Structures are given as structure tokens and as C-alpha cells.
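Following: one structure in C-alpha cells, then a few remarks.
The complex appears here without one of its protein chains, the remainder shown in place.
Let's turn to chain A:
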Amino acid sequence: MMRRRTTLLTGCTALVLALGATACGGGPVSAGGGDKALSGQTVTVAGVWSGTEQKNFQKVLDAFTEKTGAKTQFTSTGDNVSTVVGSKIEGGNAPDVVMVPQVGVVQQFAKNDWLKPLSKTAQQSVDANFAPVWKNYGSVDDTLYGLYFKAAHKSTVWYSPDALAQAGVEPPKSYDDMLKAGQTVSDSGLAAFSVAGQDGWTLTDWFENVYLSQAGPEKYDALATHKLKWTDASVVEALTTLGKLFKDKQLIAGGQKGALNTDFPGSVEKVFGPKPEAGMVYEGDFVAGVARDQFGKSIGEDANFFPFPAVGGGKAPVVSGGDAAVVLKDGKNQKAGMALLEYLATPEAAAVWAEAGGFLSPNKNVDLASYGDDVTRATAKSLVSAGDSNSVRFDMSDQAPAAFGGTKGAGEWKLLQDFLRDPSDPKATAAKLEAAAAKAYEGQG
């Protein structure tokens, strides 16, 4: 998660820089005749955002201030939200609102009895504006605590249109087509995919997309909560499917060894850098930011995406991540904090950041016109429609205990890297994954 956060950040920085001009064209957002009922109160907000993301979130907070009169104060917690917030609560200095980036942390907070359930107004707003799946991810034991304000779309395969045109292939519609298209791209002289094997989290995202599409959302949920064992046949099948790609030297830039030596920014460079070595790279919507920021690509022209294709007979997967806003019981201005959540649940709050760029909202009533460019609009649309059909799922490794799903050199990251190095025995990999998962989930409970 840590790594992801930083890449997300660079990504968004890029998007925002490029979208600045469009955002200004949108004109100031009317907060809708605020009654300033909360004048004199200060809402403190904590979150992982810093830099451009923080600046853009501040715009949202400012709009809130304009509407209600409550002042806001944002503190950046750095990567480890749960530790920082925990120590603040113990120190009697709890923020009112926390933006939590992982499902697991929302649950942890709720179990510690730190959270205040959402107010009636906020709940109605969630029911009206969000797909039920987002409500579920914000709920613990049927009580709604978290409101997903910002989301990431992690089922996008980014490609260089030039490379695909050179090879004469169209963005594929199914996983098998994707491998076939990859084969053609590799015939043209470029490797098909650049895989960032040095960063374990990209591999977990690969696996999650394949698994969600192949095994379906029910099994995905069961596996994410470890109700289903990793030794299940569906896991082995997904690994086998993924292995088809991983074991093919023609499909991966530099072969397995090269992939294990490529980190995430490096994998984007291999497709969008000055010396392209591959035609496609899979990762979330933040790839666009890196491509634009570091390699000067214009998104939509030099870089585009197609949705991660459906595997087997399944539906195309939509794996997502996001930041949920929660209100702490120990905050001094909980009422104002809840008012902020009520505001964040509205489409107009999301529109403020959407116009600034580097942002996707799971809120289905956000006007797509608020997004700065067509590619972002397309990802936002795909995310919302996946929410409507109840098929969007939260990143599995972010739901797992960190020892399993979020540690460099250990757990799922390490085992999938080993699998990339030698994809010949999916069954053994599944068994090792189960052993690591059992240990981590036991340690957590």
C-alpha cells in the first residue's frame, strides 16, 4: 500500500498539472447558498494525502467552509494512518474526520470502537449517490461508518496506440484475445507487456483481476476474508491462467528475469519512455499520471487504456481502491465533522476535486463532464457502472492483513514474485499462499 500511495501521488500530480487549465475553465464551484450554521467551529481532518492531492482536497474543504462557515484543518499522516490516528486518540488530540485508505483499517477502527456511525442525512445521501457495494465496504457489522470519497480504478491496461497500430491489433475484449494480441505485438518486435515484478503489489493486482473475473465476485469476497482457502481450485486456476502470460518469454519485456528487475515506474517507462520495449502495461488509473508527468505523453493520444478484459466466461473485472471518510468518536467537533461527511457524500463535493484532476469518484451522480479529459471520464464511467452492476471489488491485498498483502519481500508479494520467476507449479504456489495467509490472518485475529 505504501508504494501504491506514492505512485498514486505522482500520478495525480501529473494529472493535475496537465489539467490545471481545464479546471480553471470550470469556474468557481457554487457551494449552494450556505447558511453558515457552523460558523466558529473547526473541523480537523487527517489523511494520507500530501502535495498536490492535499492541495486539491483543500479545495473541497474550502468549498465546505464556504457553505457552512466551519473552518477546516487538514493534517497529513504519512503512510501509516492507523498508527498515527491511534497515537493521536491516546494523546487526547483526535482529529474529527479521518480519510482511511484501506478497508482493513476501517474495520480495525470500528473494532476498537473509535468510530461514530454515519448520521441519517449522510446515510440517505450514501443510499442515493453510491452503489451498495461501496456502502458495504464502508460498513462493519451492518453499521455504516465509512464514506468512500475518492477511488482508484485498478482494472485498466494501458497501451501505446502507436505500438498497437504498428502491430495491427485492436484493444482486446477477452483475456485470450489479449494474449493473442500480445503475441502479434511481440511478432512486430516489441514485447507485449511490461510487468513490474520488482514491486510485489503490481503482481497481486494482476492476480486479483484475473481471479475476480474468472472465479466471480462471491469467491473473490470469500477469498478476501479468508473464508475460502487459497488452496481452492479457483485460485489454482487463476494462477494457471496468469502463468500462461508469465511463462511466455515473448509476452513479457525482458522475460521473467527482466520483469523481476522492473519496478512500477520502470514498467511504465518501458511502454511510454523514450525507448519503448513493450506495447502494454497493466496497472491502475495512476499510470496515466506517470506517463504524462515523467514521459510527457498526452493521455488519449500517446497513451490510452482498455479495460482489463474478461477471463474465461466471466465478466470483465473492476478492481478498485479508495479512501473512506470516517468520523472519530473522540473528535472535539463531531457534529461539524459529520456535516463534512454529509457534504463529501454529495456530487458537488466530488465535482470540486474532479475538476482539479487526479481524482475518481465512486459517486454515481457526479456529472461526468466535471472530469478534465476523456480518458479520466472513461475510467470514472467504468468505475461507476461497475458499482451499479455490483461487480466492483476492493483490492484484495488491501483487505488482507499487512503481513500477507502488504509487505515487501514477504507473504503474497514475495510468493507471486516467486511464481513469476517460475510459473510452472501453480498448485505449489497456492499451497504456499495458503500457508502464509493462514499465519497472517491468525496473527491478526
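One rule holds in what follows: a contact is a pair of C-beta atoms (placed from the backbone, for glycine too) under 8 Å apart; a residue touches a chain by one contact, two chains touch by 3 or more; residues count from 1.
Simple rule for what comes next: contacts and distances are computed from a predicted model.
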Protein that the absent chain corresponds to, by UniProt name, given "Two component transcriptional regulator, LytTR family", "ABC transporter permease", "Xanthine dehydrogenase family protein subunit M" or "Transglutaminase-like enzyme, putative cysteine protease": "ABC transporter permease"
Selected residue (touches chain absent from view) among A:198, A:370 or A:429: A:198
Sole residue of A:184, A:231, A:365 or A:385 that reaches the chain not shown, by the stated touch rule: A:184
Hidden partner chain, touching residue among A:244, A:335, A:377 or A:414: A:414
Interface with the undisplayed chain - residues on chain A: 165-169, 184, 186-190, 197-200, 250, 257, 260-261, 263, 402-403, 406-411, 413-414, 417-418, 421, 443
